[in-house]
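The complex appears here minus one protein chain, its other protein chains still in place.
Moving on to chain A:
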Amino acid sequence: MKKWTRRAFIGAGVLAGGTLVIGIAIRPGNRSSKVAGLIASEGETVMNIWLKIAPDNTVTAIIPHAEMGQGVHTALAMMLADEMDADWSKVTFQEAPADKEYANFTLLKGFVAGNATFPKFIEETIDGVFLTAVKSLNFQITGGSASVRFTGQQAMRIAGAAAKSMLLQAAADTWKVPTEELTAKNSIISHASSKRSATFAELAPAAAKVNIPKQPKLKSPEEFTLMGTSQPRFDIPAKVTGEAKFGMDVQVPGMKYATIKAAPVFGSKVKSLDTTVSSSQQGVKKILNLGDAVAVIADGYWQAKTALDALPIEFEATENSGLNQAEIMDRYRKAMDADLADGNLEKHFKDGDATKALEQAAILVEAEYQLPFLAHATMEPMNCTAWVHEGKCEIWCGSQNPLGVKAAAAELLEIDIDKVTVHNQLLGGGFGRRSETDVMTQAILIAKEVDFPVKLIWSREEDTQHDVYREATISRMKAGLDQSGLPIAYTHQFIFKHHPPEAADIPYTIPNQLIQYSSPASFVPWGNWRSVDHSTHGFLTESFIDELAHTAKKDPFAYRKTLTKDNLRFQRVLDLVYEKSNWGAPLPANWGRGVAIAQSFGSIVAEVAEVEVSVEGKVKVHRVVCAVDPGFAIHPDGFIAQMESGIIYGLAAAMTGEITIENGAVAQSNFHNYPVTRMNEAPKIETYIINSGNPPGGAGEPSTPVIAPAVTNAIFDATGIRIRQLPISKNDLRASILPST
């Protein structure tokens, strides 16, 4: 049984409903009294659900996304302010309340239908359908590298342009002049010939009564004043003084602390619990048996932790209690064998007759790859503060999915969703982990047993052992090459297909393809790990194409260029990374260079890694050159920071990242046995951006999928050893390097 996730459910649910149609969303929002009540203060004019104007001429962008280091509040406010021609020095932001009004239908549409466009006459119907769908699904998520490309493009820019249009109309009506004679600049509307001008704030009350334009005119890139510039990020100053408030830092009057130990084997239950000793410990308020976990509430985290550690807890044995990692992978292999034998493999993609073409090929290349489970290991361990009182529930947490938290709370407590308030905080790392609601559910279950607020804090051990993991996978690939070394057939069978649906697609022109997958039962909970399925397929595809290139005795870079020759964007990204990495220039002995490229979340990223393999078999990644076509980088420095971040995150996984199951439970517990990249292991990173004019692509995830294959391809270049199993640390590279004399 696989764990349900909102992201997977929504994609599938809406797809199943057949609503695969999408236009450019034109719905700047309404001015319902409900929204005004949620976001407006005294004297402020709510122009639409995305922005308000204060009497001091401050424009506030209402951002329906969580800040987890990607700079989203700043980038989205820039998009709105630019279209509006607002004075950037007077623009601020407010995170939108978790509310159905902010259910992110543009994001859902983006997930489901990408950037497809459809005839105008169906747009409104489609918008209505999507809006209803997202509201009923409580979808207000920060994920999928989607904030800029969907919310920014289809809500913020349109809201800003709509507001400007309304302000212009209000000025035209007041001054009895045509709107064409008016200009908007720095939050002031001017009429040059009569020398009249008024601030946005002065015009706002009248503008708010103007009808919202259906299709406000958006700027072309040449007209941008903010988009494409690196404005100072709103969130930086508080993050260097310790003032930034994360979920972990929430302080509510009367609050107590809890910590928890869940059954180590997923799906197991508490068998027995002896509370005699711990109950009498200093500061302990309550010990709770939650069925699948035990929690202790105390005056402080330390007292709760000490008491929990001293508790004798016995958990029930389950059918998985003796299961180890090797058996899990073996089960995956057998499931794939059985599905293959029975003709039960599910089809991902088919073109031509790959089976027949493989038989006719001059050269056959075959490989089996294996990838491990991965934990997210956000720096801020999971936590949530909850207070259940008088039929209401208040929650303080850092969530990528605050509306989902709200819905989960309402369902759990069987109360109306409007009785639940979520106070979203800064996230100490998200990476997909904080799109789940498991921790909040626990906090509510604990808080409803007492009459005071409770902050639930997970230990790092709990965080490591009760994550929702990036799936482990087995992958089998075959390719047939013709006499010239070019592929004429490609087959791929892998375990599990989640999200995004196209992740297993290959960017290379190969005439006969058959891509299939199996979905065997797994008791290990899985979730969205930075770049989701691209994190596996980027490695699989880009390793195997490298194998083909070397088998064909071709330069792996030239081979990729040949096989993407009809894709101009790929060609340009490859050319740029070739030039900037000095591809082909001599390297010291035992060094190697590897390239990988992938498109994910609307951005195309190529990386070249330079590695050194020591006599002891140790791998050091010295340099990574990253070339990327994101269509347009709204905030270039923020975009570069996300490329760097995705590379380091993916590098940690590639080098040492591995969660293994022993006796049904996660064997790793903290950073000593789930090591991550350190400063001395971080390569120099150079990022080069191509603004190709295509719709903006994602930033947070697309650099992650290509770093592992760039590094392992470089290791092959240095050693001749092909790494088909991650992490790299599992592979013995010592034999490959001769000691220098």
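In this text, contacts are C-beta pairs under 8 Å (C-beta built on N, C-alpha and C of every residue); 3 or more make two chains touch, one makes a residue touch a chain; residues count from 1.
Just so it is clear, contacts and distances are computed from a predicted model.
Asker: Can you match the unshown chain of the complex to its UniProt protein name from these: "Recombination protein RecR", "Cytochrome c oxidase subunit 1", "(2Fe-2S)-binding protein" or "Protein-methionine-sulfoxide reductase catalytic subunit MsrP"?
Answerer: UniProt lists the chain left out of the view as "(2Fe-2S)-binding protein".
Asker: Taking the entire complex into account, which one of A:68, A:563 or A:690 touches the absent chain?
Answerer: A:68
Asker: If I consider the whole complex, including the chain that's not displayed, which of A:677, A:712 or A:731 touches that chain?
Answerer: Of the candidates A:677, A:712 or A:731, A:677 is in touch with the missing chain.
Asker: Using the definition of touch stated at the top, determine which of A:235, A:339, A:471 or A:658 touches the missing chain.
Answerer: Checking each option in A:235, A:339, A:471 or A:658, the one touching the absent chain turns out to be A:235.
Asker: So which of A:316, A:637 or A:662 would be touching the chain we can't see?
Answerer: A:637
Asker: Touch as defined at the start, partner being the missing chain; which of A:246, A:570 or A:632 qualifies?
Answerer: The single option touching the absent chain is A:246.
Asker: If you put the missing chain back, which residues of chain A would it touch?
Answerer: Touching the chain left out of view, chain A contributes residues 68-71, 230, 232-233, 235-246, 248-249, 251, 257, 282-283, 300-303, 305-306, 377-381, 426-431, 457, 459-460, 637-638, 641, 644-649, 651-652, 670-672, 676-680, 682, 684-685.
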